[in-house]
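Up next, subunit A:
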Amino acid sequence: MSKPKVGFYWCASCGGCDEVVVDLGADILKVVGAVDIVFWPVAMDFKRSDVENLADGELAVSFINGAVRSSEQHEMVELLRRKSQLVVAFGSCAHTGGIPGLANLFDRRAMFEEAFFNVPSVVNEEKVVPLEEYKTPQGIVTLPNLWNTVKTLDQVIPVDYYLPGCPPPVSLVGEMFNKIVKGELPPRGSILAPDIALCDECPRKETKPDKMSQKEFKRPHEIMIDPEKCLLAQGLLCLGPITRKGCGAACTRVNMPCTGCMGPVSNVLDYGMKALSAVASLADANDEEEIEKILCKVVDPVGTFYRYSLPASLLHRHYQPVVQGEK
Partner candidate 1 sequence: MNKWQGWRKIRYESELDPDFASEIASIPGGDKLYSCIQCGTCSGMCPLSPYMDYTPRQIIAMIRAGFKGEVLSSYTTWLCASCYSCTVECPKEIKLTDIMYAAKRLAIRGKVYPKRFPTPVLAGEFFKAVEKYGRSSESWVLVNLFMKTNPLKVFKQMGLGLRLWSQGRLSPKREAIKRRDELKSILKVLEKEHMVKDKEEMITAGKEVV
Partner candidate 2 sequence: MSTAKTPSSNGKPKVGVYVCHCGINIAGKVNVQETVDFAGTLPNVTVAREYKFMCSDPGQELIQKDLREGLVDRVVVASCSPLMHEPTFRRAMIAADANPFLFQMANIREHVSWVTPDKGAATEKSKALIAAAVARIVLHKPLEKTRVPVNSNALVVGGGIAGIHAALTLADAGRKVYLVEKEPTIGGHMAKFDKTFPTLDCSACILTPKMSAVRSHPNITLWTYSEVAGVEGFVGNFNVKVRRKPRYVKEDLCVGCYECVEACVFKKGVTKDEFNVGLSKRRPIYIPFPQATPLVAVIDPESCVQIKRNKCKKTCVDACERGAIDFDQKEEIKEVEVGAIILATGFKTFDARRISRYGYGKYPNIYTSLEVERMVNAAGPTGGEVHLKNGEKPRTVGIVHCVGSRDSRTNAYCSRVCCMYSLKLAHLIKERTGAEVYNFYIDMRTPGKGYEEFYEKLLKENVHFIRGRVAEISDWATIPEEEGKLVIRAEDTLVGAVRRIPVDMVVLSVGLEPHDDADDVRRKFNISCSHEGWFLERHPKLAPVSTFTDGVFLAGACQGPKDIPDSVAQAGAAAAEALALIDKGYVELEPNTAYVQEEFCSGCKTCVALCPYSAISFNVEKNISSVNGALCKGCGTCVAACPSGALQQNLFTDEQILHEIEGVISYV
Partner candidate 3 sequence: MSYIYYPGCSLKSTGRAYEESLLAVFAALDIPLKELEDWNCCGATAYMSISELKAFALSARNFALAERQNGEEDYAEMVVPCAACYLGLNKAHRYLAEYPELRKKIDRALEAGGLKYNDKVHVRHPLDILVNDIPAEKITSQVKKPLEGIKVACYYGCQLVRPYADFDDSHNPQTMDKLIKLLGGEVVDWPLKTRCCGGSLTGTVQDVGIRLSYVLLAEARKRGCDIVATACPLCQFNLECYQKRMSNLYGQELNLPVLYFTQLMGHAFGLESRKLGLNRVFIKPSRVFSKKEGGQYVNS
């Protein structure tokens, strides 16, 4: 019996998700032993035609990382969807939009202006911007269309499983491969991480005081962080209580507050709103001015609460009224 075929693909992402596969270390050999990798543009030289040539459903699993934000990515994920029995949204970007998703605070024009004109390191006196189509003597050169809005993978194609994290923790990756190989996968649509928040596995949990409320929120550079004590209790905006566990508390172990890459637990509809609600609830004041004073330390609410999940939020993106009759 031939080994099941799997593919890896990356969309809008940093490459860290591909790296994590390699981080499996010696265990990767087991993976390679169990499956045939037939597509992995980051690691090996495959062409799009290699996928196109596969029969529909011939791929057992596609692991797709990165958010979707261009016509090319769109075509590729649709192609992979057609060729795969299972699609796994691999990592925060595919799962909830990730860091690239913060681009949804702007529109495409603003981003182009920033990237091609305004950035101090750019010298672009002729105001050249990339065009989707450009005629050269040699013929027409094309570029993919960059979308105005960044989307999560499941906003573009049906997704079977989600592996959260930025990048997904190695242990969860290994576990996933195990389950796939053994055929012990949970119901479709599941998130392949424990459904409980990070505090549950955080080594600082024991140090939480009964009263968690805060008179002042602090940013990491403002204090000497106690390496033992609950970070939230120290006034740091640790999002551990809102974020799914599974990373082994990688950040809080090294004195960094959780920033929420693993996304919400299943009872939560909108990660950022829940985070906002929990954080605001901790502000220990009833006076309007005092409340403002405490909460003004949350300098950038969107960036804080939706660092990895703006496209997956209920608002989806910065509000641009869709004006009627203006098409």
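The candidates were selected such that all candidates are chains of the complex that A comes from, given by their letters.
We adopt the following convention: a contact is a pair of C-beta atoms (placed from the backbone, for glycine too) under 8 Å apart; a residue touches a chain by one contact, two chains touch by 3 or more; residues count from 1.
Computed from a predicted structure; not experimentally measured.
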Of 1, 2 or 3, which one touches subunit A within the complex?
-> 2
Within the complex, which stretch of subunit A touches candidate 2?
-> 195-200, 205, 208-213, 232, 240-242, 245, 264-265, 267-269, 274-275, 277-278, 281-282
